[in-house]
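Here the complex is missing one protein chain, while the rest keep their positions.
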Amino acid sequence: MSAFLIRRLLRFVVVCFGVSLVTFSILHASGDPIALIMPEAPEADRVQLRVALGLSDPLPTQFVRFVTNAARGNFGNSFFHREPAFRLVVERMPTTLGLTCLAVALAIAVALPVGIYSAVRRNTVSDHAATAVVFLGQSMPVFWIGIMLMLLFAVQWRLLPVSGWATWSSMVLPAVTLGAFTTPLFMRIIRSSMLEVINLDYVRTARAKGVSEWLVICRHALRNAALPIVTVIGLQFGLLLSGAVLTETVFAVPGVGRLIVGAIRQLDFPIVQAGVFLFAIIIVSVNFLVDVLYVYLNPTIRLR
Amino acid sequence: MAVTLPRGAVAYEASGPAASGSRAWRRFALNPAAIVGSLILLVVVGAALAAPWVAPHDPAKQSLLRRFTPPMWQTGGNAAYPLGTDQVGRDVLSRIVHGARISLLVGVSAVIVSLIVGVTAGLVSGFVGGTVDTVIGTIVDVWLSFPQLLLALAFVAALGPSLVTIIVVLGLTGWERYARVVRAEVMALREKEFVDAARAIGVGRTRIIVRHVLPNTVSSIVVMSTLQVAQAILAEAALSFLGVGSGNAYPTWGQMISLGRDFVTVAWWLATLPGFAILLTVLAINLVGDRLRDALDPRAT
Partner (left out) sequence: MKRWLLGLVALTLAALAVPLGAAAQGKDTLTIALPSHAPTLDPHMHFERVGVLVNINMFDSLLHRSAKLEFEPSLALSWKALNDTTWEFKLRRGVKFHDGSIMTAEDVRFSFDRVLEPGKEKKKSPQYGNVRAIKEVKIVDADTIQLITDKPFPLLLERLVYFGIVPKKHVEKVGEEAFGSTATVGTGPWKLVEWKRDQHIRLEAFDQHWRGKPAFKYVVFRAIPEVATAVAELKTGGVDIIRNVNADLMPDIKAHPQTRISTTPILRVHYISLDMRSAPFDKKAARQAANYAIDKQAVVEKMMAGLGRQVATVVQPAAFGFDPSVTPYPHDPKKAKELLAQAGYPNGFDITLHSSAVDWRPHFEALGQMLTEVGLRTTVKMWDPGPAWNKFFQAEGKATHGQYGSWGNYSVFDADAVLHPLYHTEPGGWIGKHYARVEGLDRLIDEARSSVDQPKRKRIYAEIQRMIREEAPSVFLFTQNDTLGISKKVAYEARPDEWLWLFAAKPVN
């Protein structure tokens, strides 16, 4: 098992390196970083600036500098806010992660019972209805879901605040929006993994022994579903964060997503780089954690 | 490469010989969901292609007198503007019809880019194997470590928002699925003796690819492409909603929603109706794609 973990750790490091490379290349993608970094610089000063900022150094040198700085959390100052970009991003990270976790919790809370029921009552009307809902859910843009919910609950019925993240009530709509976006994903997985398991030998044996159907499901089958759920959360964390970005924009939640979107529109690249980098590192770490959990939940892997 | 689950959450392996054509077609064509989906798609594509003739008005024509006309089923509505007008009096229906063009154009083009990149990578990965395979696999892992939307946003911002940039950038999200399928097929093939035999007598790799790899992967690729168009449309809508769209003369659905958001309290239809257009289109594509998958390879459900 330790060999497995070591391999995973190695992979983690390599991927982090790759992440730095991609983040580094954002600024250089257009060919002229000065145009992006120092928009106000007159043509005459650009040559000097290039040297001063180390942009005339060979790319590998620049990259090494970038990585060593990034490792220390130094992405320079935001052009707009004139404060360290990394700090601005980190300050808002708990909000975004909180929104995401809340949404995932909601999604699982809904998807679990529905998915199980759907699998147990396969091919019945309820199953088809659930599948239809899944389809619908996956076909809606998440920001549109948010606007529709806002329209109904905040504007029309005045039950909840339109935006913000200050009070408990203002967290409901964003969390439900992102949760609604995530639920179809989980439902499908739960349903299919439940289906896989429901007729397996050990389950049938348990049934034959007279264990109640629901107990069978809850103890054995759920265990089987846990693995794919965890895997999917890890894999789709990127998708979740993308959804969070859009949700934050709709509901004016002061998270990292909204910060990055604003920074992109302002061409405030230190924030863009810091934010994208941090997100990627988080996703890679989450995937690594998932790999570790994978081992814990699936004994067969340990044998590799 | 790690065992990863594509969106839709079903472990997908390279399939055996594809189901015979006519049986598959029948399975598809008789399915009610597929029929509904295809019909909707037909309408959307038709509207997009024939937009100048189908749209009742010029989408850019403003009229300060007709600002904020509600949809025709509400009081104050006007049958000449069935879905109402926006903040400068432009007809919403016409704008939605024209918006279909960009959505479909970007959706389809991005998937073509994805396809080309992905299939190539899969072939190279499978045939060459070894370090190259590991490298490509690592590239996939790295690429997937970023929230794809943010990555797309960042690159579009750095390169300047143009239609081509958006198509290329969106095309670079999702290519790994094609790569995975093609690679798996290639590796499965390598196990087979007849390939070695064929190589021994000098049959080129190209022939092998064309005669064996592609036919076996066609059905999965077709299904994936269909579903990917849906995702590309959603991604493009997200980009233009965030204001980093192609800045085209004609609006896109995402942009219409974004602009309509400010007036959500006085003109609910501006932000809502374009969203329905997205929903219907994407839903139709998803239905068709899903039924295609069932029809072409019933094993993989």
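We just call them A and B in the order they show up, numbering each chain from 1.
Convention: a contact is a pair of C-beta atoms (placed from the backbone, for glycine too) under 8 Å apart; a residue touches a chain by one contact, two chains touch by 3 or more.
Note that the coordinates shown come from a computational prediction; the quantities given were computed from them, not determined experimentally.
K.L.:
Who touches the missing chain here, A:A70, A:L88, A:A130 or A:I260?
P.N.:
Counting the whole complex, the residue in contact with the absent chain is A:L88.
K.L.:
Please identify which residue in A:R7, A:R121 or A:R223 touches the non-displayed chain.
P.N.:
A:R223
K.L.:
Name, in rising order, the residues on subunit A that touch the hidden chain in the full complex.
P.N.:
On the side of subunit A, residues 39-40, 42, 79-83, 88, 92, 94-95, 97-98, 101-102, 104-105, 108, 154-155, 161-167, 171, 222-223, 226, 252, 254, 259, 262, 265-268, 293, 297 touch the unshown chain.
K.L.:
Give me the subunit B residues in contact with the hidden chain, please.
P.N.:
60-62, 64-65, 67-68, 87-88, 243, 247, 249, 259, 261-266
Here is the rule we use: only the chains that are shown with their structure count from here on.
K.L.:
As a quick test, compute the distance in whole Å between the mean CA positions of subunit A and subunit B.
P.N.:
Each chain's C-alpha centroid was found; their separation is 21 Å.
K.L.:
Taking the touch rule as given, give the residues of subunit A at its contact with subunit B in the complex, in rising order.
P.N.:
Residues 11, 14-15, 18-19, 21-22, 26-27, 29-30, 36, 135-136, 138-144, 147-148, 150-151, 155, 185, 188-189, 192, 228, 231-232, 235-236, 238-239, 241-242, 245-246, 249-250, 257, 260-261, 264-265, 267, 269, 272, 275-276, 279-280, 283-284, 287.
K.L.:
Could you pull out which subunit B residues touch subunit A in their complex?
P.N.:
The touching residues are 4-5, 7-10, 138-139, 141-151, 153-155, 157-160, 230, 234, 237-238, 241-244, 254, 257, 261, 264-265, 268, 271-272, 275, 278-279, 282-283, 286-287, 290.
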